[in-house]
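Let me begin by presenting the structure, written as structure tokens, before commenting on it.
With one protein chain held back, the other chains of the complex are shown just where they sit.
In order of appearance the chains are A and B, and numbering begins at 1 in each one.
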Amino acid sequence: MSDITSAPGAPTPKSSTELVAASLKRRHRKEARLKWIGIGAIGVAFLMLAILVGSLVSSGWQAFTQTHVTLEVFVDPEEIPQERLPRGGFDDALGASLGRMLPEADMSQRSVRKSVERILSNGAQFKLRDMVVADPALIGKTISMRVPVSDPYDQLNKNLIDRNTPEQNRRVKDNEIAFFDALKAQGAISKPLNWALFTNADSRFPELAGLKGALAGSFWALLTCFLISFPLGIGAAIYLEEFAPKNKLSDFIEVNINNLAAVPSVVFGLLALAVFIGWFGLPRSAPFVGGLTLALMTMPTIIIATRAALKSVPPSIREAALGLGASKQQVVFQHVLPLAMPGVLTGTIIGLAQALGETAPLLLIGMNAFITSAPSSPFDSATALPTQIFIWADSPERGFVSRTSAAILILLGFLVAMNAVAIYLRQKFEKKW
Amino acid sequence: MYDIARTESALEQTDIKISARNVQVFYGDTHAIKDVDVDIEDKTVTAFIGPSGCGKSTFLRCLNRMNDTIDICRVQGDILLDGEDIYDPKVDPVQLRAKVGMVFQKPNPFPKSIYDNIAYGPRIHGLARSKAELDEIVEKSLRRGAIWEEVKDRLDAPGTGLSGGQQQRLCIARAIATEPEVLLMDEPCSALDPIATAQVEELIDELRQSYSVVIVTHSMQQAARVSQKTAFFHLGDLVEFGETGHIFTNPEDPRTESYITGRIG
Partner (left out) sequence: MSDQHIATAFDRDLEAIQARIMKMGGLVEAAIMDSAASLEARDEELAEKVTVGDAAIDALEDLINEETARLIALRAPTAVDLRVVLTVMKISGNLERIGDYAKNIAKRTGVLAQMPPVPGATASLRRMAREVERMLKDTLDAYIQRDADLARDVVERDLEVDQMYNALFREFLTFMMEDPRSITACMHLHFIAKNIERMGDHATGIAEQVVYLVTGDRPEDRRVKADDTSTSLLEG
């Protein structure tokens, strides 16, 4: 509106349309700037992610294959007499059989024989032993076996050992390389998929090391965690949200639960060590104890997610049910909880995915021990995926480097899968509502 | 609505279904309802009208003790249903709400099938002894709710898939499935378009023959069309209560006249 009393000679005041138009350019520039900052932030995040995954894949993909050698093994009755089973000179029988494939190798020389024997993995002799024990009729026969080679030769086959470094700095000597190349020329070397990564337990030897123990340990720990934290968490959330009187005490409890969710995980490990293992005397390194600790950590997450889900159920549904004469309990369990389920499940799965990757508390309760067999019950000693990674990361052998990266990729795979399930469930249930 | 044909026949004698005396309601320190006396007659539609915040919804919710769910709400006075005080400690509100049904402003069917929506009340109160009986109750309620023809072929479809007017009729059918004696309706048409509103009002006119209906409405015209008795609330007081035709042609209290003619906000 023009002001009639404005001073003469002053510029005519602008209408609101003109003022808006003037500021429009500035606003558009601001919005564009903001948009590009956002895109830039996402770009940086993706770049980081790409670098992480890229480096893991580049160092870990080799671990998914393992070099094997196929050889005809003569089960020498002199080395492996039936009476001495399960003991016997299996490694000698294997070495002799391999030596027959290498005519250049002078097996009479001890050092040469040892070199040839070292081509095979240490576990080959146990594989032969298990076959003979199962079927003693094999003694005296020639059988065909495919066994993994030891780690240095695995690295050699994967071109991870530089042939040009001086011999004294290399793990494999020149003549050993020659033997290996000879075997390769015969076509005895193969590089199938490394199923042992999943079917074997941990081992000193990288070529035999697998995640079976860790996977079993993680499974038992997560199962325990779920069975304890899910009902307790939901029950606590329902009580706090629906039934507890709103007074200072419930406020106090709510503040504490929120704080618990922020407590560093290592503290839970110390708690578990002192209380579960010290007071209650539960076994060390057991997935059950790990599960209990993880449950303590996951419960606040589940409680908070469940409360948010319960709060988001519109009051009109509660009123409708109350108006029909449903009791408070019926309203909560027959109407509110089913509708809150998508949120509850999402929160639970995210909580469990977090628990899967927790390392510090499990380390403190001893799930980082070196255990060469998978646990058969939740109370046996075991490792978990993250702690197994931790152990392997410490080992200097080249083979473990790639296996560590491979294990990390497997762990990431599980996490992505669990989060994908959470998203799928949320989508599916949201449609019904 | 006043059925003019009734002037030729003698007006039937109606019983008092709900009798309220000296009712006060407090929200914390706020005195929301001040000393209300009113009689709700059986087989009659009673309308509560008044400006926003005058307490009509609050008073309605006292009649089935829905105000119990609000912690800071206190109710004093006597409210008698068929002569018995509903605020007596021996009375279970859950049982009361099977006798006094309620329909809300925004249609709120459960996210279940149409069948399960209707069957929920009878199920939790144990009104059906067999599936066949339950089927019968569901069909009867849907017929009474004037929605049977539209949904009889898709009882398994979700209740939330119906249109607004159909959803509200579904909620009405759900409320009458427990065979209540009184039906409370809190602005049942405010979320509906004019055609759906007219259909619900016609349904209310039919329901009047079996139930006692109390309807809160912010539309005076709706109260004029639908009710036989009208109560005008203002700032927590019950200003006037009388026969609808009389209130809309010649009200006693000047405040009522001001509100009806649109002379006050």
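The rule is short, and it goes like this: contacts are C-beta pairs under 8 Å (C-beta built on N, C-alpha and C of every residue); 3 or more make two chains touch, one makes a residue touch a chain.
Please read all numbers here as calculations on a predicted model, not as lab measurements.
Tell me the shown chains the invisible chain touches, ordered by label.
Per the touch rule above, the missing chain touches B.
Thinking of the whole complex, not just what is shown, which of B:Gln199, B:Thr217 or B:Thr256 touches the missing chain?
Here the residue in touch with the unshown chain is B:Gln199.
Extract the touching residues of chain B with respect to the undisplayed chain.
Touch set of chain B with respect to the missing chain: 1-5, 7, 195, 198-199, 201-202, 205, 221, 224-225, 244-245, 248-249.
Following the convention adopted for this analysis, only the chains that are shown with their structure count from here on.
Enumerate the contact residues on chain B facing chain A in the complex.
64, 66, 69, 71, 94-98, 101-104, 106, 108-111, 120-121, 124-125, 158, 171, 174-175, 178
So in the complex, the part of chain A that touches chain B is made up of which residues?
The contact residues of chain A facing chain B are 246, 314, 316-317, 319-327, 330, 335, 339, 432-433.
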